[in-house]
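Yeah, one chain of the complex is gone here, protein chain that is, but the others are all in their spots.
Right, subunit A next:
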Amino acid sequence: MSPQPQAAVGAPLSRVDGRLKVTGQARYAAEFDIDGAVHAVIVDASIGRGRITGVDTDDAEAVPGVLRVIHHGNAPTLPYRDNSSGSNNLPGRKLRVFQDDRVLFHGQPVAVVVATTLEAAQHGASLVKVRYDAERPTTDLAEGEPGEPTGYARGDAEAGLRDADVRLDLTYRLARNHHNPMEPHATIARWDGNRLTVWDKTQWVYGTQLELSTVFGLPLDSVRVINPYVGGGFGSGLRCWPHTVVAGLAARITGRPVKLVLTRRQMYFGTGFRPSYDYRLSLGGDRNGRLVAADHRIDAETSSYETFTEAVMTPGQMLYSTPGVRQAYRTVPLDVNSPIWMRGPGAATGVFVVESAMDELAHELGIDPIELRRRNEPAQDPSNNTPFSTRRLLECYTVGAREFGWQRRKPKPRSTRDGDWLIGMGMAAGVYHTAVAPAQSRGRLNADGTAVIESATSDMGPGTYTAQTQVAADALGLAVRAVDYRLGDSRYPQTPPHGGSMTMASVGSATLDVCDQLRRQAIRLAVEDEESPLHGVSPDDIVVRGGRLHVQGNPARGESYQRLLTRNGRARLEADTSFTPPRGERFSISGYSATFTEVAVDATLGLVRVRRMLSVYDAGRIISPKLADSQAIGGMVGGIGQALLEHTVTDHRDGRIVNANLADYLVPVNADIPDLRAIYLDGEDYDADPLGVKGLAELVICGVAPALANAVFNATGRRVRELPITAEALL
């Protein structure tokens, strides 16, 4: 840990970019004003599977302003070289835009109209006539042919289940969910000779740079990706999607910069989604509530052309000590576009199932749900027998139960009524694995006492700008306003994808390191400088506060960065770093949570209303409390959506998504959201990373949906094992 005083870290700062955002000055991908830019509108396939037999572009090309209609019949062959990057390189063969006549899913891009105005491009796109030889698609998870399972096993689950005192065989179904960020996905592409620049909504400028360089067969540094602001992502920006390639292709063919913005409707098939699941769980326990065995059979949708998997099995392996565990996870290829990680990927699904089942078992055995969980709390990670770095789940229960008033819950379902409403309480644990990845950063400490720190990371909303600035400010001993943190440009040092809750741990560790280096350089300069009041002082005895270096415990003896650098004729100090997390899995590192909620269910109309919610987090150190609250509240809202509202509905006859808009795909509105409260256990986890953080963004959604479902059961006596829980299930 840094010897520096922590003034910014831990302070409830507002976003450093807040003013830019609320005054409309923060520029998002589609808002860059690029000279000579023209507009592109994609034509989507109106069949769910088959072949294109003809594309009639005459009417579209006759529209004034239309420059070009590009489709598989006239598009050049693109190199599509192999790409090693994970998020663009799922097992299979990625969708290649306009390279053949195959239609793999409803909504696949089949043509693009480029025009001088958006209106002409839209009108032109509506006039392109595509003829198809349609085949019947398979889009229903229940009807697809599952692939080979991935498995996990420990102990003898079969015997354990056979001999268990109590055995529950449960089937859960979870609907497909879409991220639905406020900002639509958008790309502006411009070619300067053989160099491609794109302004693109992405959570990973480097990933998009790599993908475009391989698709177009360019050297990596011939592609530049710029994206300083992201208007929400939740995972939808973790991959370079086909429309980004379409924009690049259209720009190359027309010789003009091209702007392409997906419509809200197109976001439902132009980007990915959280896949639907069919999850069967058999759970066996003894009379005392000790789990003896669990058998998980998990089916999830994927596309016909790529295999998407996520960490859905993890919660079932390590949340509770269970001697016998068997898991089989199969993906089911369907005629749909490829899924992608969505907030709490895998875990939000796995935790829902495990935590719903634990509630069922608690009810079955007549044991308080928290007590049941306590009885199955493992001493070390039962999936691999490694010690936990920190696991304070029991404290989460204790604090949560106290603060929420859990003792007022009546264990017998349907025993609390308020007029027409049945009232119930529910709780659930949550877990999300702490990921840390290599990240780079560079920094400059200027002679005017300001600093610039750069990394090619993103800020999709959690507050990367702010939190990284806080870390940098403390490590440099500068005021927050003296630090200029820059991100969102592939020319900056490489970082991992801005996802999986790893930005603070990974990029933050790089920021810390580069700023520590800069501070130490300045200190060295001072102690070696005979003219410095700090000459000869041991570097370890010097701290920096408010841009002034001084002897620890003796603020009078010191000088400012400004004076030091100016006197030494140094315009700036520079440093860069490549942070690599320690190798090896010495510890099992995860964030944990306990979520408590109270719901009201209309006894006759079946409507569920959330009355209050509290989550307690064991997430390590909290860098930025105000942003953490924003994350936590956002995660709870997302979980309420997952539990009660969100459901991408497909018409399986032709693979059409029928609710591809925000009026029909329901996300919670303000009126649905009650009092939400977040508590963070005070502490840090330096086995996780040098900052002591464990990640928050995914954790905050995991556990919300099962807490709600469990509360619905407590209110009504109805166990709904299908998400979202809608009125018809409760009538």
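As a convention for this text, a residue touches a chain if its C-beta (ideal position, glycine included) is under 8 Å from a C-beta of that chain, and two chains touch if they have at least 3 such contacts; residues count from 1.
Just so it is clear, contacts and distances are computed from a predicted model.
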item: Omitted chain, identified by the protein name its UniProt record gives, among "PmbA protein", "Chemotaxis protein CheA", "Xanthine dehydrogenase family protein subunit M" or "ABC transporter permease"; value: "Xanthine dehydrogenase family protein subunit M"
item: Touching residue (missing chain; options A:Asn89, A:Gln122 or A:Asn376); value: A:Gln122
item: Given A:Ala40, A:Leu141, A:Ala175 or A:Leu645, the one touching the chain that is not displayed; value: A:Leu645
item: Sole residue of A:Ala479, A:Val527, A:Val551 or A:Leu666 that reaches the chain not shown, by the stated touch rule; value: A:Leu666
item: Touching residue (missing chain; options A:Thr57, A:Thr138, A:Ser356 or A:Thr726); value: A:Thr726
item: Residue touching the undisplayed chain, where the options are A:Pro149, A:Pro581 or A:Gly606; value: A:Gly606
item: Hidden partner interface residues of subunit A, rising order; value: 46, 119, 122-123, 126, 420, 604-607, 609, 644-645, 649, 651, 653, 656, 658-659, 663-664, 666, 668-672, 726-728, 731
